[in-house]
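In this view, the complex is presented without one of its protein chains, the others remaining in place.
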Amino acid sequence: MKPVSFDYFAPTTVNEAVALLEEHGDDAKILAGGQSLVPMMNFRLVRPTCLVDINQIRDLAYIHEKDDRLHIGAITRHRDLETSTLVQQCNGLLFEGVQLIGHTAIRTRGTVGGSIIHADPTAELPAILAALDGEVRLIGPKGQRTISWRDLFVTFFTTVIEPVEICDEIIIPKLPSSAGWAFEEFTRRHGDFAVAGVAAVIVTDNNDRCTDARLAITGTAPTPIRATQAESFLVGKSLTQTTLEEAGRLVSTEVEPESDVHATANYRQHLAGALTTRALQRAVERCLSRKDQREK
Amino acid sequence: MSKKAGEQIPGRTDYKWIGKSIPRHEDARLLTGRGTFVDDLNIPNVHHAAILRSPHAHARISKVDLRRALNLKGVIGGITGADVLERTRPFSVVATSPMQYYCMATDKVRFVGEPVAAIVARDRYIAEDALDLIDVEYETLPAIVDPEKAVESDAPILHEEVPNNIACHRLLSYGDVDAAFDQADFVLRERLVFPRYTSMPLETFAIISSYDHFRGGLTLWSNFMGPFIMHPITARALKIAENNLRFIVPPDIGGSFGIKTSIYPYLTLLGLLSMQVDVPVKWIEDRREHLLASSVQTDRVSYREVAVTKTGVVLGFRTKLYDNVGAYLRTPEPATTFRPIGNVVGPYQVKNLQIDADIVVTNKCPTGPNRAYGCAHLYFEQERLMDKVAEKLKLDPAEVRLRNFIQPDEFPYTTPTGGIYDSGDYPKAFQLALKTFGYEAMRKQQKTARADGRLFGIGISTGVDPSVSNMGYLTVALDPEVRQHPDYLPKSGAAETATIKIDPLGQVTVGLSSTPQGQGHETIVAQIVAEELELSPEDVTVIDECDTAKNIWSISSGTYSSRFASVGTSAVANAAKTLREKIFRIAAHLLKVDVEDVVFEDRRFYARETPTQSIKLSHVAGTAHWNPNGLPEGMEVGLNVTETFSFPLAHAPDQKDRVNSSNTYGFMVDLMAVDIDPDTGQVKILKYASVHDAGTIIHPKILEGQIYGGAMHGIAGALFEQQLYDDEGQCLTATLVDYECPFSTEAPKIDIAHIESPSPFTPLGSKGAGESSSETAPACIANAVADALSPLGVNVTELPLTPNRCWELLQSARGQTT
Amino acid sequence: MKLQVEHVFQVSRDVLWQVLHDQTRMADWIPGCEKLEEIEPDRFAATMKIGVGAIKGTYKGTVQIAEKQEPSQYTLAVEGSAAPGFVRGKALMKLHVEDANVTRLVIDADAQVGGLIASVGQRFVSGIAKQLTRELLANIEQSLRSKPEATA
Partner (left out) sequence: MSKRIPISVTVNGETYEEYVQPRKLLVDFLREDLRLTGTHVGCEHGICGSCTILMNDEAVRSCLMFAVQANGTELRTVEGLSKQGKLHPLQEAFQEQFGLQCGFCTPGFLMTACDLLEHGQDYTEEEIRVALSGNLCRCTGYQSIVESVQVAAEKIRKG
């Protein structure tokens, strides 16, 4: 289990990186945190002839807030997110979700941009991007473009990023102060790839009626998906246990997962529903307790 | 006499060191990165091997061409099946239908991952590059993975020599099983499926091979763990004399749990490689190779029926077994089937039984010893049926077991299959387990939990824990007529050897060939020697690295079948006693008193009457080395003792297939409470109590560590891990993402307690416990989950109980198809 | 791994049959097909680049058409091997007339993946297989559209 031979470059600016990608074409791969890429290289499932290591582009490590949105540099580590008070304050879902990624040593190296562009359908960050209608910024030889999550994910491990482009920033809207959230996932072992997962956000009005609901589901499709039927079902309803269970049931019917060595399609379908209900329960609790705090 | 691990053994004031949890001698080097594992050895000019493996489960090899690979810069050589066929012999196979098993595929590949060619290069990276350049052509053949389907007449045949894919068949009968079934008030039947899993050591197979062309000698450094029968087997396969084959095992092995027994085909492969390239060759198996193609536990389908009286007494049982050993019957298989033969009735007074065993080959990785070897299967079957008896009679499952136990006054107890249980008090240990678990309180808690709609279950399992295999048990696989043939060499015995020496300045060194893999032998031996020689364990240096050319070893040496605490410690204790006798005789001679009057204290000898006139241990030892004339008349010079301990009751099987398959027999009880999440099907262990009787306890914390580790492997196999194949024989679990070993977050706490029934057959009374709860935990979990689901009318007949499977069981109860 | 997919094409059965058997166009709709050369009637040597994201392999092998019952059904067998292992698939292709210019293509496939991908890629193998069948149908659509004369 040793990788194939490759040429290695460690540019220090985005422009340099883009130029290298242009020069080396299809066979070049960007090395970010490497926590997914390197195992695949060790297995020789992935055999790049050239690696462009972007870890030396130090400008790409930042988290800041602007216009009610979090702007996160692509090589910001998961560990930086989980220890960031800014993230904790303005985006509880991201704060909760990032802690579910792998284990400490993985989060030390793993990067936000890498995780999103890797586009593993069971991963947490793509689901959070989906739940919050986030965007990524891509830079290529022809300039930059900003892509909504909806247009970003194509299928397993595939996004619309061109081989000559690099993702330099992730933009995630802050959660409104009236929002409640939860990230629920089911793994057989702590830190595993999820069998299925649900990122849920709800916003309620003064009468505890749901005004906005977001349900992003992992592990049930080639990309993270939004359970739109269940979302529209929730809007306008008061969030009783029966309603949350019905939303879960709707999610079960909405998803069309595959069977694999870890779980059958039916089981995954069921799990997506059960986890939805659980996530919603916790989101509602959070919603109510945040409201209480505000009223105090 | 019950006690918690870690406490001093009550009433054992006569022992100063035995029974104490002294710090481990092994730890300092392992904690500071100074251990010596095979991959840490620095052999000059070592080159690196990589192995090309079959992507097909079953195919004829029509071409293997190394030319392009050999042209790669940095590559110095390679071998294919043709070289193997020409230069090696097939391995010895214990079966009624022998097959040709070589270290590499020669004509056909029969499982995914089977070696097809090997390359040697300057480093591992280049060696792997070269694998990409090997041209192989296959003609694929239909594959078969299911043992019951493999024996059907239209199944693909793996080996021409093995009709119906049945490598071995035995019908074994003991007592009068037909009468037992005639007398029974009722008969219960189950079809049970036991899965494939591996206790997978964290250090993979590791070998360095060096061939001396001038002398014809082959040296193999490896993490080989015994049994040393693999030495002659390897020598024979490589067509070299045994005295030209040297196995060296460094002091540290990164776990094994039986798995590394099956390293010898690779020892042969690496031996051949180094003969070919004329430089030392290193091969470190990678994790994918390990999970695909090293070794794994046999999977089994069994049909068991039990004959029971209306009072819940089991009169007898019949079992039809399909044991799936994978593509080749690799020695010591079919030991899964026969290793527990002496203890196949477990702790129960069953007198009549029949075993109809088919040992089946299929297109899966070959199997071999794995912690709980054969016993996890056995107790899963036995204990599931004990619960079914309880269910049928509406008795408490604890009560049913109490009604069937062998009683304390019956020891030594001879089982109908020839096992001689040395000592025990099963009812007492069982009662202690109920108490440790808080059985009645837990049953009450269960009632409340059920009323709240929770899926709460309690499981019990018991087992007799066999230690120190009798080398002869495996020959039960052969028909008695074969064993009667005049050319047949009967097999029996179970021995271990230890060497103790005292150097000229009075320091003690012990040499072992036990090849431990984390069991703390250095510590335990220091304790025993310190005890016998009245020294401190700190004074005793133990060298536990093996070199077959230098060490004294027996054919059964090694660390497997839970043997060290029983046979290894016995060899050490006896050697220490002999040495003690000798130094006391020298001291008496020098002090000019009778031996009985010599006292040893603080490294000085004196006569009881005159404590002020003492001589130093170094003086006594020095006399033996430097002044032979000062020794008593006729005494041998020097202070070296090598003692081999051999069990006298390890006979070859008799004509009725009875055999004392192990030499000491402990006892264990596991009790668990579990909760199943109705949404996810996930089983959570709420409480786990485990009681053991391993005879005299030498080091309580090391024993506790063995129980914890064993239990964890049982839990892993029952809830998490499984080697899975698709119908075409593709292995689906060759990464640690897909082969799901539990982590600290999945591990339960265990309440451990002991009773001690010293073995009359070992000098210290100790028995082995290395496998311990790995044998009973799977049954315990199955019973607990079955109990949790029993209000829904769901039966549990198959492991592992993954969340997905439990959810499906729940769905079936809910009347929904999945 | 069994897969069943179907798709309705807005062309007559004869046209669809013709497109599916036009050697000059087969490479267009077989997913990842980079090269296709006839080695004997209905048997082709093929080079296919298959995979998702960075996990791609170039597989060399054969494509074979057999058991033809023109114009309603045939079997299509694909076999390829590469460093990451092999892919093998056999599909029963059924063409049902829905209407004069509407044809339902039902594909009943049994696919097998072996070697490296099978042993380390369990989390995504069936997903990739489904993805490939979707690609296959989309490619046929594309192929029908790009050659307007075929739909005439």
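Chains here go by letter, A, B and C, matching the order in which they are written, and residues are numbered from 1 within each.
Here is the rule we go by: a contact is a pair of C-beta atoms (placed from the backbone, for glycine too) under 8 Å apart; a residue touches a chain by one contact, two chains touch by 3 or more.
Predicted model only: the values in this text are computed from it and were never measured.
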Neighbouring displayed chains - absent chain, whole complex: A, B
Selected from B:519, B:561, B:574 or B:696 as touching the chain missing from the view: B:519
Selected residue (touches chain absent from view) among A:22, A:53, A:212 or A:245: A:53
Touching residues on subunit A - with respect to the absent chain: 1-8, 10, 31, 34-35, 38-39, 42-43, 51, 53, 55, 79, 102-106, 108-109, 189-191
Sites on subunit B contacted by the missing partner chain, in the whole complex: 21, 23-24, 26-35, 37, 39-40, 42, 73, 125, 199-203, 252-255, 257, 284, 286-287, 517-520, 701-702, 704-705, 708-709, 711-713, 735-737, 741, 743-745, 747, 749-750
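Throughout what follows, only the chains that are shown with their structure count from here on.
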CA centroid of subunit A to CA centroid of subunit B, Å: 45
Distance between chain centroids, defined by C-alpha means - subunit B, subunit C (Å): 50
Rounded Å distance between subunit A and subunit C, as computed from the means of their C-alpha atoms: 33
Sequence positions of subunit C contacting 2 or more other chains: 83, 116, 120, 122-123
Contacts with 2+ other chains: residues of subunit B: 288, 732-733, 735, 737-738
Residue ranges of subunit C touching subunit A (in the complex, touch as defined): 52-55, 83-84, 116-117, 120-128, 130-131
Complex contacts: residues of subunit C adjacent to subunit B: 1, 81, 83, 85-86, 112-116, 118-120, 122-123
Subunit C-touching residues of subunit B, taken from the complex the two chains share: 55-57, 112-113, 132, 288, 291-292, 726, 728, 730-735, 737-738
